[in-house]
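For this depiction, one protein chain was excluded, whereas all remaining protein chains were kept in their positions.
When the chains are written out, they are named A and B in that same order, and each has its own residue count from 1.
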Amino acid sequence: MIRLRQKSIFRRTLDRYWGVITSLLVINLFFTLTSEYYFTAYNIINILDHSAISLILSIGMVFVLASGGIDLSVGSTLAFTGIIAALLFAADLPILIAILIAILAGMLIGLINGVVITHYKLQPFIVTLAMLSIVRGLALVFSGGNPIIGMPQGFLAFFAGDTLFGNGIFIALGLTALAALVLEKTKFGTYVKSLGGGEEAAFLVGVNTSKIKICVYIISGFCAVIASFLFMASMDAAEPIAGLTTEWMEAIAAPIIGGNSLDGGKAYVVGAILGVLVLSCIKSGLNMMGVGQHYQQIAIGSVIVAAVILDSIRRKL
Amino acid sequence: MNTLIEMKSLKKTFGGIKAIQNVDLELYAGEVHGLLGENGAGKSTLMRILCGLEIPDKGIIKIEEKPVEIFKPTDAQNLGIGMIPQELILIDGMTVTENIFLGHEIESNKLGFLNQREMREKAMDLLEGLGSGDIDPDTYVGLLPKAEQQIVAIARRIIQGGKVFIMDEPTSALTENETEKLFTVIRKLCSEGKAVVFISHRLEEVLDICDRFTVLRDGKRIVSVENTDQIKKGHLISFMIGNEIEEEFPHTATTPGEKKLEAQNLSFTTSQGVEVKNVNFDVCAGEVVGITGLVGVGKTELAQSVMGLRKLKDGQILINGKKKNINSPVSAVKSGIGYVTEDRRGEGLVLGLKSLYNMTLSSLKKITRFYVIRGYHEKKLGLDYSSKLNMKNEYIDLEVKKLSGGNQQKAVVIRQMMGDSEIIIFDEPTKGIDVGAKAEIARLISSLSKEGKSILIFSSEPREILGVSDRIYVLNNKGFKGPFKRGDLDYKKLMAIEFGEKNAGGAQYE
Partner (left out) sequence: MNKNTLQQAGKRFLLSEYSGPTIAILVIGIFLSIFSPQFLKLTNFINISNQIAINIIIAVGMTILITSGGIDLSVGANVALSGVIIALYFRAAPDGGSPFIGILIGLGMGMLLGAINGVIVAYLKAPAFITTLGTMGVFRGFALVFSGGRPLMGINTDFINTFSGFVGAIPKQFIIALLIALIGGFVLNHTSMGRIAKCMGGNERTLRVSGIPVEVYKVLMYMITGVLASIAGMVLTSMMAVAEPIAGQFYELDAVAVVVMGGTLLQGGKGTVFGTLLGAILLGVVRNGLNMIGVPANYQQLFVGLIIMIAVISGSRRKQAVQF
């Protein structure tokens, strides 16, 4: 009996992502031609650096999307846990303890999201939408509405660093690799993907769907905290309005651009990376062209709508 | 003979309907046990109980002499019982290997990491053992043809372990060759000491593969008997439908008028993926035409196609002699066609609304003036029609989910009547309705035809079709047959036509 060979990884990647890759190339081409500063080493490093935060949020979102859900509260969690950490730093708590507490706070938010969604059988979007408000409010309350400036040296050194790239991108890539490993190679990853598109099959074979769902929201919360650390390190401040404008929407748009589906079942980590790059390049390019922040919002919003329409069409096929 | 499973005195009622009454069933190791019965006889309920998807009201289940309790699917799995449902329930977006090992993954260490190489190898071995070594373990299940998906489902069941395999209508989408292949697999399983419950309407196949059968009718066990040469299809049919005519379907003769609806050379695809061609029929004013066939043969899909809910692959529909392009229910309704769906609760009614509101849904123009609903007018209309149908007046104000099945169906029918459709399509009109209400609905259909409407009924209940129709068409596995005149058919003849001959398979029908 002939043993079949798997298609090479390269081939499969190409099949799946040719659309996004082409878009990425076209976008870069366009901006390179329209702005002399776009395709410079400095700018590329800039893009990659700024992608880190989006990437971490998107990775958490990949888990949630794969399970058929969505998490709108990541931006607020980012802000809130940042404020918590900053307050603890200011209270002279050891950096490690403060970080740990902030991480636990983020995971707690995820836990609450997950439990409410599974126990009351509610739609993820409304639960996480309400949570978005609640946590944002908490961030404002705890911070008094003002940013908290000044992070401890050790914290900055780890999360920002002063190497060429800044540590952010490495942390992001590390988490991404970990996520890919879990999603592709572990039982948990298989179960997450099995929840997509209706959980019937998973339920019938005895998968504990509630437990898996709660876990993905905890993961999303965790990623929001790590992203928060990167954000604070780069700003040297914790802002209660962080993640308010587009970050959380990008966290949803990027994975969808990369092929992940609102229906679930897909956990394309590489797709999320590509999606993040697309958005970052667009933002950078528009900046280079002198296009104001306002236009960028239009651009990002349109990209989200386009991505969602695309997903909808893909699902019909 | 090693008795694997003994089910005793099982009883299950669903809100007044006795799905299973005092049923016993024994399953021996190494046997293929056919489970037969008409739609609603209780087969699936019985098996769902065995699989932990329903909990019986009464009764005992014993596995190898020991009494057990099966409250959820995992209980059944732990006891070695598992079903391969008709819809297979695989995950299209996952690979063959992933589907096979779902829930029973092989881990390479404590951390939960998968041993994907081993799973892949084992999957390939398993598939080869099932005679399908050519299925690529890395391909996405959604891309496989139905027959191969089924092999994957069986492989998954094997990995789950255990001795009891329940297969629900496994051959409905298979060709003759594929069926033979499946039978080889089943025989192999049995030779290993497993027991297979084979639920099917395909009587020739049942006679071919099964060692014993049990026939259920109306929730009761009629007989459990060994398969010998003396048993013929006719015997099985008799067991399944009984010989007494239990239900009366009143009928009034009418003189049909001109052709209202004509279907020419329709061809469509059933939900099982089978292509049906050359469907020709017509309905005249004041006539009731029945289209019948076994469950799953494609009646609902045909009904949906006529209503514009489903794309036709070919053919045309003429209304009053003129060709109409019916590509959506909007155009169907404009052409005068109304549709009473099979799935009352799913499609036919808005459960949370008053039944009155459900009734007037197709007639909003009638009860509104400048888009404002005239409540008094609406109520009057509703009362008019509901009294015509012997429906209690107060029912029209109740949320329709609170009504009995019979009254719910009446509400849907009233919608059609109010909507003044000239042509009304009924899909399984008396499904899940008690005997008394069935007769009423039948009377209703008759009176509608007397008023000059053209009625098209799709039904799997032969007694209903025979009772109500003026002319009958049959969709079987060889194609679309008919028309037969009312007087020319009786139960036996009709059933014989429905069961047709040995399955010609998924290829195009003649």
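The criterion applied here is as follows: a residue touches a chain if its C-beta (ideal position, glycine included) is under 8 Å from a C-beta of that chain, and two chains touch if they have at least 3 such contacts.
Note that the structure is a prediction, hence the values are computed from the model and not measured.
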Quiz item: For the chain left off this view, which of B:Met94, B:Leu127, B:Leu182 or B:Leu309 is in contact with it?
Solution: B:Leu309
Self-check item: Touching residue (missing chain; options A:Val20, A:Met131 or A:Met151)
Solution: A:Met131
Self-check item: Options A:Ile83, A:Ile103 or A:Val116, residue touching the unrepresented chain
Solution: A:Val116
Exercise. Determine which one of B:Thr97, B:Ser132, B:Thr341 or B:Thr430 touches the chain that has been left out.
Key: B:Thr341
Quiz prompt | Contact set of chain A toward the excluded chain (per top definition) | solution = 70, 72, 116, 120-123, 125-127, 129-138, 140-141, 145, 246, 249, 252-253, 262, 292-305, 308-309, 311-313, 316
Exercise. Identify the residues of chain B touching the omitted chain, counting contacts across the whole complex.
Key: 307, 309, 329-330, 332-334, 339, 341, 346-353, 357-358, 360-362, 364, 368, 371-373, 375, 415, 419
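To be clear about the criterion, only the chains that are shown with their structure count from here on.
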Exercise. List the centre-to-centre spacing of chain A and chain B in whole Å, with centres computed as mean CA coordinates.
Key: 45
Quiz item: If you look only at chain B, which of its residues touch chain A in the complex?
Solution: 73-74, 77, 89-94, 98, 102-105, 107, 111-114, 116, 124, 128, 133, 136-138, 156, 160
Self-check item: In the complex with chain B, residue positions of chain A that touch it
Solution: 1, 3-4, 6-7, 185-188, 190, 193-194, 196-197, 200-207, 265-266
